[in-house]
Every structure is written in structure tokens, then in C-alpha cells.
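I have placed the structure first, in the form of C-alpha cells, so that the comments after it can refer back to it.
A single protein chain has been omitted; all remaining protein chains appear in their positions.
Showing chain A:
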């Protein structure tokens, strides 16, 4: 019965990417069909995921144990391609949502909503609106930020910065929040909130990066339920090439045969490993390589049409698009200053914030201790999750087996951190250039910095030989790397506030 009520509106629920809009405007005759893909993900064929699922008893057990909604949602289904990881993910998520913690349950979900709203991730918003109400949240809050207590509203600033430019967080921001007063946050509460924010920003990246579909039979339990929105443009889903996308069909994909592409990557990895022994780059060279990588990440998306709309996420709203108005405003009521978005770390030449030296504030040494001190046990869970994702490997690459993928994983992880301005002294950023092809870089940058702009085209365009589960693995790495980067910046600010 639910199905019936949701499908008629579904056609109106589809966002259109700006590219398509242009095309649509040019040629009004194109009928927007409704290519609703089945299965948990719009990017991954249903059978890939389902196959894995039916076999897996373990996943079901985990869902029983740790899921807050009690159902096998699409995120879990896609993640269950990596059961080992799924366990640490669900455990930490369950802990921060349901177990002992300084914040009341409805607040936790509201913070999750606020975090997801920064990326217009309606999937997560819907999910947590339900949970929010279920845990006894005040329905009025769902009308938007004006209706919530000032205390929660104060989180806005840090939410915004964490989501888009975490390097701007200073101890002054922390001080402002914890300063004694009517609406002050205690440090444990703040740490809990920060962990939640970082978690849901990162999870939004995963949702968009893996093209998670809206839940198919949403349980309509309340009148406040938002219309579920799929943020993928029709053109991505249809995957027909009649809409041109100049930026993406650029340089080096589509031309090279995908098979040789894989071979080339393997070759490069091997070469890098050997190279290490004989040739050593000078220190200056290393520094410039980092800078170069940082700078280059600037241009990675700049060829994209999106860049003509600097604040695309919300300028969508202001565009005179009749159908979408309601949907987007549903999301935007949870955020303030919607125009604030990712800005390249490297670009701000004038202010020149110093690079974050990873060795000076590491998760293992510093972040963990602080988090665990203020919000007990979450440190262990996050630590386990980070370790898990970093060390997860099946020693395979596409069709090849027995491959040491450490290098590749490290490159992905460090590249994400590089975009957030975190530099590892002991890493040669030249490797990133060698290992990550341009289309992959585009994908990484989009998923971590503007996840809401991810398209199926981007997802499909890199590593075409690789299995979907491997691409999900990539997404997990990106998600965790992003979460860690946000946490590091926030925790460093808290540490500075404490000293």
C-alpha cells in the first residue's frame, strides 16, 4: 500500500543535474522518463549486491544486533559486500546513536540530520527523521532550524566548517561553544556531536558515491515524512550517451582500452615498488610533489560544468525549476548558509594556512586519547574501524590475484587527506600521480568534497575492469579517510582549546 502512494510522485522527485537542465532548456521536447533502478544502489546492478546478501548469515546477524531501524537498509546491503568492515561500521554507528553517551537520543538523530543536510543527502535525512520521531523527538523541530533550541543551532557553524572546510576550525570556535552560558556545550557533548557530524558527512559521501537508492518501501509512520528524493540525475541513471558531458569524456578515458588500463596500473605499481630501492627523490622534490598534488586537485573538477555554479548545491533551489522547489527546501531548512561549500585547500594563497602535519597530530597518538577521554569507548570503536578499512584487502585487483594493494589503498587514503591539507612526511605524493588516474581523481574529489554531485558516469568511468565490490571498497576508504580528516581537525582544535 505504501508503494502505491510513493510512486506517482516519484517522477517529480528526480533531481536534474545542471548539465541536463541546460539540455532540457535547449530542447524542451526531451521527455524525462523514470529510470528507477532496482536494488539498493543505482550504480551497482542489483544482482551483485543481492547475490552476496542471500549467502550471508553474518550480515543478518549484524543487522539484528546493531541496526537502529531493525531493517536491512540499502547502505547495509551495499556495505555487506565487505562484511568484516560492516561489523565495525555498524558497531560504532550503533554506539554513537544508541549507547551511553552525553547527548539525548533525539538530539543525536537531529545532529545526523543536520550533517546529512549539508550535502543534501535526503536518504540519510529521511532515515533519521523517522528515527528522530521514534526516539521521542519534538516534531516541531523538523520544520527547520528556526524551531530548534539555540544550543543545537549553535552547532551550525561547526557543522558547516567540518563538512566543507575543516581546516578553518580553530579553538575559538570550540571556545564559543563551550563558553559557560545558557546554551553552552560540555566538552563530552561537543565531542559526541563532532563524532556524529563527521560520521554523517562521511556517510553522505558513501551514499552518493555508491549511488544508494531510497528505501523501497518506506514505512510511512508519520505525517512529517519527507518525500524521498533520489539525487541522481536522469542522465546518470539512464546512462545513455545522448546527453553530452564534455568534461568527463575528456582526457584519458574512453580512449585507452580498459584492459590495458588495468595492466598499466599493475605495471606502475610494480615499478614504484622497485623504484623505491634505487632512486630516492630529494626533500625539496617531495615537498613540491605534495604541493603539486594539492594544486592539481584544484583543477580536477574545474573542467566540470558544475564549476560554473560555485554554490551549486543550493543555487539549484534558486533556479526556476518548478517541480523541484519543494524537495530541495525540505533539505535546506536544516542548514544555514547553504552557499558555503568546499573550497580548495590549496587555493587560499593569501591567508596561507599552514599544512596540517599528520605526524604532529595523529589519530593513533592524539585523536584517540582525546576522544576516548571525553566520550568513553568510542575511541576504540573508531580506532578499530579505521584500522579495519585501512588494512582490508583481499589481495586481488580485478581479475588478478595475489596482489599487494597496500600502495593503492595508501594512495587513496592520503589523497583524500591531501585535499583536506593533511600531509604525511613519509609519503611520496608522486605515487598518487602514478597510481590514480584522472577519472579516479575526479571521482574521489567529487565524492569527498561535493558528494551530492556524484554521477553514475563518474562512478563508471574509472577502473572499468574492477569489480563493483572493489569500487565499494574504494568508497569505504574515501569515507573513512574523510571522517578521520574531519575528526583530526576538530579534535586538534579541541586540544588547543584545552591547553
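Methods note: contacts are C-beta pairs under 8 Å (C-beta built on N, C-alpha and C of every residue); 3 or more make two chains touch, one makes a residue touch a chain; residues count from 1.
Throughout what follows, contacts and distances are computed from a predicted model.
S.K.: Of the candidate names "Diamine acetyltransferase 1", "Trifunctional enzyme subunit beta, mitochondrial", "alanine--glyoxylate transaminase" or "GATOR2 complex protein WDR24", which one corresponds to the UniProt protein name of the undepicted chain?
M.R.: For the chain not displayed, UniProt's protein name is "GATOR2 complex protein WDR24".
S.K.: Can you say which of A:200, A:368 or A:420 touches the chain missing from this structure?
M.R.: Only one of A:200, A:368 or A:420 touches the chain omitted from view, namely A:368.
S.K.: Touching residues of chain A against the unshown chain: what are they?
M.R.: Considering the whole complex, chain A reaches the absent chain at 64, 69-71, 134-135, 221, 276, 280, 283-284, 286-287, 357, 359-360, 364-366, 368-370, 373, 380, 383, 425-426, 495, 498-499.
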